[in-house]
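Here is subunit A:
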Amino acid sequence: MIEWIIGILMVLGSLFMLLAAVGILRLPDLPTRMHASTKAGAMGAIFIMTAVVLHFSTGIVLARALAIVLFIIMTAPIAAHVIARAGYFVGVPLWRGTVKDELRDHYDPISHSLDHEELTTLTAKQKKSSS
Partner candidate 1 sequence: MDSLLLNSVYILMSLALLVAFLRLMKGPSLPDRVVALELIASIVVGFVGVHAIDTGVASLLDVAIVIALMAFLAAIGFARFIERRGTAND
Partner candidate 2 sequence: MNVLAIPLLIPLFAGALSLALWRSTRWQRVIAVLATASLLVSSIVLLQAVLQDGYVVLHTAQWAAPFGITLVADLLAAIMVVLTGIIAFVIAIYSLAATPAGHEKFGYYPLLHLLLAGVVGSFITGDLFNLFVWFEVMLLASFALLTLGGERAQMEGAIKYVTLNLFSSAIFLMAVGLLYGMVGTLNMADLAQKIAQVEDQGMITVVAMLFLISFGIKAAAFPLFFWLPASYHTPQVAVSALFAGLLTKVGVYALFRVFTLIFVHDVAYTHTILLWIAALTMLTGVLGAAAQFEFRRILSFHIVSQIGYMLLGLALFTPLAIIGGVFYIMHHILVKTALFLVSGISYRLLGSYELRDLGGLYRKKPLLAILFLIPALSLAGIPPLSGFFAKFIVLRAGIEAEAYVVTGIALLVGLLTMYSMIKIWAEVFWKATPEHTHEQKPLTDAVVDRGHWPLYVPIMILGCGTLLIGFYGQPIFVLAEQAAAQLLNPQGYIDAVLGVQP
């Protein structure tokens, strides 16, 4: 029985990973690809680690698996955030099907400063300080 659960978990995990991979291959632009990779990757790891815990069923392994999952959950979004941000700021093009971009007018392409005020005031301020 437990064998079967482990097997299913492993297959699910690996399927998620494959899904993530296919996602980044198929999806049309950087942010959408990141949607696939960050989550599905983490999800796959979670499934497999669960399988690992069930397979070994010792405390040490549980602790380790927990640590792995925890670390992935902690680090993956951070990495995703910095890459997405960097990609957006240097102008990696968005998919043409993108329906909305509220950030477009709120960041300064030179300083990468970002504000929800109107950008015009920001740049005006900058011009003042630089002159």
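The candidate set was assembled so that all candidates are chains of the complex that A comes from, given by their letters.
Basically, a residue touches a chain if its C-beta (ideal position, glycine included) is under 8 Å from a C-beta of that chain, and two chains touch if they have at least 3 such contacts; residues count from 1.
Just so it is clear, the structure is predicted and the values come from calculations on it, not from any experiment.
Any copy counted, the candidate of 1 or 2 that touches subunit A in this complex is 1.
Subunit A meets candidate 1 in the complex at residues 3, 6-7, 10-11, 13-15, 17-18, 20-22, 24-25, 30, 33-34, 37-38, 41-42, 44-45, 48-49, 51-52, 55-56, 58, 60-61, 64-65, 67-69, 71-72, 75-76, 78-80, 82-87, 89-92, 112.
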